[in-house]
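Quick one: structure below, then a few questions.
Just one protein chain is left out here, and the rest sit where they should.
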């Protein structure tokens, strides 16, 4: 389906996360890079945004951060390409539209807004140990909202989706 | 809290809704207008957006629609002031930031993105018969996410919040 | 052309302006209100934004401010309806798309971005004593960029355009 361009994998998730969730996001970043995919996230220097970019850079991956402010200095040091929007939370729409597949790690309202905007725009969303209850049930039924338990399982699903 | 300016009540909800939900949104629009508040919604000619504006106009209220497209003709006939954004789903952020209180009627992913963006931006959200499961539980605990069962109960809560 | 809804007249211009330009923007606001039109501007408490809203309110007009920040308190006291975007300069697009006619008073790069976005989106722009040199010459030729010298002349042109 996606031919010449390298797939872009969006990794969403909270700015304040547990050590386990930080580690899983890091590991997901590692695997995204090892598969030759581009990693995209919200770019700030916190939580899942930092962890996933750090993991991807540890394997020489390419990382894009969609920055909510006007300042490049808000990007974490593992972001190669900071896209500067100054659009605050409206940049969440860009995060999901630009991603070929969206992964949501545990987070709060910001992450849930990205899950919602992704599903509304017909993206497939993989929930990596992110329990959101019964919300969005129609999307589970039609196969566009999927639970995964590990970064490895997540990457296997991504492979199926982009081929 | 809000002194001179008339409060703006945002009414979110699906474009495809049941007859009952249409009626409740209409009734909510009636009550918003009767209280002298401004009604704001997504402005399109469908579902909760049409119903709530129609109800408000039936009592001579003032209605604002935040239009996702570039065209004023996408506003429903009950919108007095169509704000034209051409920002697609990014306009959802404007919907909630502009509202003093956000009411969410039943809807799908678009409505859930508005609930999420509202909570992230410290707005109080009233769910009018909109069952979203366990998502956003932290916000229930801190009192910014509240279930209401009828338009009347909704309006009583709004009164408490804006005084 | 515009039937039932009240026309919305967008008044753009600088945050730092001369006394004369402040007065002309105030006078334009007066005339917009006296004609029963809605006044729209960028909403902040400075320059043309404050002056035109103050003028419109002196005649009981309705005023809308499209606010670049997340805070209603950035609206000047003469704005009835602050639309809160938190989109920074991207809100300039909303200013011009929502206006049936755009008037540009003297300003700097922000105002010129609004002239440009308005013309690109096929709005007619009236320049009220705003000298922009030879830029946008194609639009002068096709009649969508017009110089006016006084608020009165400006309002006469608006009347021709919206009828």
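In this document, chain identifiers A, B and C correspond to the written order of the chains, with residue numbering beginning at 1 in each.
In the analysis below, a contact is a pair of C-beta atoms (placed from the backbone, for glycine too) under 8 Å apart; a residue touches a chain by one contact, two chains touch by 3 or more.
Since we're looking at a predicted model, the values are computed, not measured.
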| item | value |
| --- | --- |
| Missing chain: touched chains present in the view | A, B, C |
| Residue among A:85, A:113 or A:144 that touches the chain left out of view | A:85 |
| Candidate in contact with the missing chain, chosen from A:20, A:46, A:70 or A:159 | A:70 |
| Which residue of A:11, A:25 or A:38 touches the chain not shown here | A:38 |
| For chain A, the residues touching the chain missing from this view | 5-6, 8, 38, 64, 66, 70, 72, 80-87, 90, 93-94, 97-98, 121 |
| Contacts of chain B with the absent chain, listed as residue ranges | 70, 86-90 |
| Absent chain, residues of chain C that touch it | 87-90, 92-93, 108-110, 112-113, 116-117, 119-121, 131-136, 138-139 |
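The rule is simple: only the chains that are shown with their structure count from here on.
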| item | value |
| --- | --- |
| CA centroid of chain A to CA centroid of chain C, Å | 40 |
| Chain A-chain B separation of Cα centroids, rounded to whole Å | 29 |
| Chain C: positions in contact with at least two other chains | 70, 86-87, 90 |
